[in-house]
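What follows is one structure encoded as structure tokens, with my remarks underneath.
Missing here: one protein chain of the complex. Every other protein chain is in place.
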Amino acid sequence: MSKQGQAGTLESNDIHIIVKEGVPGSGISIDLTSTVLLPYGDAIRTSITDVCNSFQVKDIEVTAMDKGALDCTIRARMQTALRRCGLIQEV
Amino acid sequence: MRRSLLFLPGNNPGNVQSGGLFGADAVVLDLEDAVAPAEKDAARDLVAAALQTVDYGMCEKFVRINSLDHNGARDIRVIVPCGPDVILLPKIESPAEVVEQVKLIKAAERPGQKPVVVMAVMETPIGVVRAYDIAISDPRVTAISLGAEDYTATMGLTRTKEGQEIFVPRATIANIASAAGVDCIDTPFTDVNDPEGLLADTLLAKSLGYQGKVAINPRQIDTIHQAYAPTETEIRWAQRVVEAVEEGKRKGSGVVAVGGKMIDPPVVARASRTIDMAIALHLVEGA
Partner (left out) sequence: MKQNAVNRMIPEYVEGLGNVKPFAGAFATPPDMRRQGPPVKCVQPGQTKVLENLEEVFRRIPIVDGMTLGFHHHFRNGDGVLNQVLDVAAKLGIKDLTVAASAILPVHAPIVDHIRSGVVTGLDAAAMAGEVGKAVSAGLLPKTAVFRTHGGRARAIECGQLHIDVAFIAAPAADTYGNLNGTDGETACGSLGYAFLDAEYADHVVAVTNHLVPYPLAPVSISQDRVDYVVKMDYIGNPGGIVSGTTKLTKDPIQLKIASYAAKAIAASGLLKDGFSFQTGAGGASLAVAAYLRTIMKKRDIKGSFVMGGITGYLVQMYEEGLFRTIFDVQDFDLDAIRSLRENRTHVEVGANLYASPYNSGCIVNQLDCVVLGATEMDTDFNVNVITGSDGVIMSGSGGHSDAAAGAKMTVITANLVRSRLPTLKRTIQTITTPGETIDVFVTEYGIAVNPRRQDLLEKFKASGLPLWDIHDLAALAEKVCGKPKSIPMDDRIVGVVEYRDGTVIDVIHKSKS
């Protein structure tokens, strides 16, 4: 049973993120839906990847449903999801 | 100025990111009672990120952390390095609690970071009893407050708009704040659809010596500021006092009178504060 965690909501300005530990070597895979996919889809993926990299999380499946969250919200929710998944230590 | 402190639920991105837009003197990013227990970690992460990226303009940035027995220490470790101005300590009942939390705050500050100060909120009878010792417990204490909702719940009282049930502790906290040389901030008026009630409540707080009031909705800010604006009468009186003091200095006389009344230093100080606020609010030309 692989580790899972989720954070955020489907409210406007928020992003709902579910993370599932990936098979070693599988890399970071992101399934993204967003109300601002065309203008900001790439930026959202970059931010999610950045957070994974900064915590040395290499193999992860991310499902993200974005409702126009600002970058700081995306990063915060991602961090919370990773911690709830057990992939980051508690402070 | 700390006329208005706008509470923002810390797990709500919409509120957190727009909190600086409403013209409040301060924003309070709340990790405590406005956040469900299961989401405290998410709120902590969000507030930490917001403090680093969101522009709150001229607002003083407060964060209400959880009490120590509800992971408050973790809140301090994560939040303090992000540069809040004030940490709001809830449910304080003893000076030792303040001292301990200030110690944790200092340990969490980055080298060279502007010192983070604290505001202690007393929400129980014993907290009110010990309020003076709490207020002077540490130089980092900048303000105190009465949390009337929890206070009346603890005492088993009915909370009312008129507030007779909290009159004594409310006035006590104001007196203690003055004696301790710290600010006091009044408890919220919880009916957001009653601006007249809010105005009356805020005027009462002002008359007791409170510097400001908690706002639980942006709609309350204008009314609170209206209550704290010096009236034309107050401004004119303050101007007369200041003029009389100037004249006294020119004449070399130490004794000042206005309208036949003696003016002693606390009155002069109050007049001066009134003029300062009037200038800050564009009610008069700057000196």
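Should a chain be cited, it is by its letter among A and B, assigned in written order, with residues numbered from 1 in that chain.
Keep this in mind: contacts are C-beta pairs under 8 Å (C-beta built on N, C-alpha and C of every residue); 3 or more make two chains touch, one makes a residue touch a chain.
Just so it is clear, the model here is predicted, and its values are computed rather than measured.
Student: Of the listed residues B:Lys106, B:Arg219 or B:Arg236, which contacts the missing chain in the full complex?
Tutor: Within the whole complex, the residue contacting the unshown chain is B:Arg219.
Student: Touching the hidden chain in the full complex, which residues of subunit A are there? Just list them.
Tutor: Within subunit A, the residues that touch the unshown chain are 12-13, 35-36, 38-43, 67-71.
Student: Since one chain isn't shown, list which residues of subunit B touch it in the complete complex.
Tutor: Residues 18, 21-23, 217-219, 282 of subunit B touch the chain absent from view.
Following the convention adopted for this analysis, only the chains that are shown with their structure count from here on.
Student: Go ahead and note the Å separation of the Cα centroids belonging to subunit A and subunit B.
Tutor: Going by mean C-alpha positions, subunit A sits 37 Å from subunit B.
Student: Spell out the part of subunit A that touches subunit B in their complex, as residue ranges.
Tutor: Those in contact with subunit B are residues 7-8, 11-14, 69-73, 75-77, 79-80, 83-84, 90-91.
Student: Going by the contact rule at the top, pick out the subunit B residues touching subunit A in the complex.
Tutor: Those in contact with subunit A are residues 12-14, 17, 41-42, 45-46, 48-50, 52-54, 74, 77-78.
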